[in-house]
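In this view, the complex is presented without one of its protein chains, the others remaining in place.
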Amino acid sequence: MRRVSKITAACAVTAALALTATACGESSTGDSGSDNGDIKVGMAYDVGGRGDNSFNDSAARGLDKAKAELGVETKELTAKTGETPADREQRLSSLAEGGFNPVIGVGFAYKDAIDKVAAKYPKTTFGLVDSVSEAKNVDSIVFTEEQGSYLAGVAAALKSKDGKIGFIGGVDTPLIKKFAAGFQQGVKDTKPAASVTIQYLSTGTDFSGFGAPDKGKAAAKGMLDKGIDVIYAAAGGSGAGSIEAVAGKPGTWAIGVDSDQAKDPALSKYAGSILTSVVKNVDTGVYELVKSVKDGKPMTGTHTYSLAENGVSLTTTGGHVADIQAQLDAAKKKIVDGQIKVATTL
Amino acid sequence: MKKFDKERVLLAIAAPVLAIVAAFLITALVLAATGKEPFSAFGIMFDYGVKSDSQVYIINKATTYYLAGIAVAIGFRMNLFNIGVDGQYRLAAFFAAAVGGALTLPGIIQIPLIIVTAMIVGAMWAGVAGLLKTTRGVSEVVSTIMLNFIATAIIGYLLQPGRLGHLDAAGTKVATTPLPESSHFFEFPTTPTPIYGFVVVAAIAGIGYWFTLSRTRFGFDLRTVGQSETAASASGVNVKKMVVTSMLISGGMAGLIGMPTLLNDSYEFGGDFPVGIGFTGIAIALLGRNHPIGIALAAILWAFLERGGQQLEFENYDREIVGVMQGVIVLCVVIAYEVVRRYGVKRQQRQVGEKLAAQARSNDTTEVSA
């Protein structure tokens, strides 16, 4: 009896497998939704999604702007931790299949997925933020984080009393290292004797450093204790902790990242300690892509949002950098003119 | 005798069915509480989950989950809580990807080489916990959690440009050298996406697990240790050796977890390689009651829920609802099994008692002089 039931079970499972292997039945991607003129924008966020106070939110702002000004329909999906490339592919496919155009993948993790999906849906325009795809129906939206960070380095070097400057990176990814490299170069070019202490909150595939304000706070405190008086945190949500720590010690400065953190509702109380923020205008990239599709002239190819076109910039909220604005402008001009080449790796 | 067994089968099925029904009811309440209509949500999940491309997706996902469940289950059968499956498979996949990327051999040699590398790395990593337990008495729960962190740190250190990693063209993603075309595992050409050939390896692993545990001396010894360490050592099993051996096997199996992704999907280990599947494996082993077929069903259910969950998000439901559902299912299963198990034990004791009473009555007079 027992054996028989086991065999039956085994047979049932095998049969089920065989059945699915032939992929019988209807496919969810059977009917291709043809668009009826209305623009439907599909957004696939990276882990954290809307509300991460950082990178994803910046993209979301661009989407919101497009919605308000262009009247487009939107759909937002978010990645989960533990996803495989196949999961991301699936997400983009379902958006493309649902007639969404453009479909935007936020974050470099979508690169491989977009390469594959873009080939399958040649009529759909895809957006890829922070990475570059070779496919011809993809608009690769990349930023010169190193340039913005260079300016932050210039500001930090000028504002620091004895040239001890800190950089807190969320995770030691290449992207964050771009921030670090530009920042360090900006400091060194301005004040060769100054030192930059670089610290990452987590490493490798452990992305917790992007969402741990407590770690950010602890790291910043450690730096402050060593006499560092300007700290630039490119650490996503963890940056808030760093800013809080800096605000606790008068005479020290924090530099924000991604959006104008002095205007962030949660951080505005520390605005007096936020020297400036390196803004990465993902929203601009997103908005421009949507608009181009709306206008019937979809953007493709690589679009680098650099300092020249204000793709990255420094904020002036609070006027803390008013006294050094001239030096900043000079540095900016040199970068734009190509006199200064900012390194992207340390 | 037949009837006896039929009831047992019924009992065995009762628990998971009870658990899943309860889980769906609770999830329905949660959905209702958030102001959504629950049954249409289940409808969406089901309709979408049985589509042909969903079936492919579910099988591919379940392949990974099944291996994770088996890896954890080996520990469970030994009464070892190998939380470190997560670190083991990541480290294993990382080194396997590095080895695979560095060589260009014919697939028939290179693919087995990659798989064996992964199994050895996973086994060694788990073996550290086994050795710590037997030589220093360190609980494997603590040591494997710590080893997860260390694995993360090792990967973080080595997955850097200039070490074992390479930066992509955009300078934003770092990954190991991609495997050569020859190292891509075969696929079943289904449309629109293929089924991973690694499902075959997973099936073989499942059969091997079942056969080893229930049909071999080694498996018997392993289960004995899991049920009673004292009885095992009295029966002649070297418990310490068994702890290390089973950790090695569990880790070796964990090494396979990353393989479907590596050999059938990503072909490289990058910053976006899936993390946390070891923990999913714990839930799946619990759900499948460490039984090879149970784990398969649990893995399929899990993949189905994730597939359905994607569609729920698409239909403007909160994306967290599937997580709630998965958590509730695991809880319900654990509770339902315990309830059914207790009922089963009581029922069996009653049967034995009845039998004894009947015998005692029939030979009350004769037996005394025995």
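A and B label the chains in the order they appear, each numbered from 1.
Simple rule for what comes next: a residue touches a chain if its C-beta (ideal position, glycine included) is under 8 Å from a C-beta of that chain, and two chains touch if they have at least 3 such contacts.
Just so it is clear, contacts and distances are computed from a predicted model.
There's a gap in the complex where one chain should be. From "YdbS-like PH domain-containing protein", "Actinorhodin polyketide putative beta-ketoacyl synthase 1", "C-type cytochrome biogenesis protein CcmI" or "Sugar ABC transporter ATP-binding protein", what does UniProt name that chain?
Hidden chain identified via UniProt as "Sugar ABC transporter ATP-binding protein".
In the intact complex, which of the presented chains make contact with the chain not displayed?
Answer for the hidden chain's contacts among shown chains: B.
For the full complex, which residue in B:86, B:168 or B:221 touches the chain that was left out?
That would be B:221, which touches the missing chain.
Touching the absent chain in the whole complex: find that residue among B:104, B:135 or B:235.
With B:104, B:135 or B:235 as choices, the missing chain is touched by B:235.
Go through subunit B and note every residue touching the omitted chain.
Per the touch rule, subunit B residues meeting the hidden chain are 1, 4, 214-221, 223-224, 227-228, 230-231, 233-238, 345-346, 348-357, 359-360, 364, 367-370.
Criterion: only the chains that are shown with their structure count from here on.
List the residues on subunit B that touch subunit A in their complex, please.
2, 5-6, 9, 48, 50-61, 64, 90, 152-153, 155-157, 159-161, 167-174, 188, 190-193, 195, 199, 261, 265-266, 271-277, 280, 293, 296-297, 310-311, 313-314, 319
Going by the contact rule at the top, pick out the subunit A residues touching subunit B in the complex.
Touching subunit B: residues 1-2, 5-6, 9-10, 13, 17, 20-29, 75, 77-78, 80-86, 88, 90-91, 94, 98, 108-109, 111-112, 120, 130-132, 140, 142, 172-175, 178, 202-206, 344-345 of subunit A.
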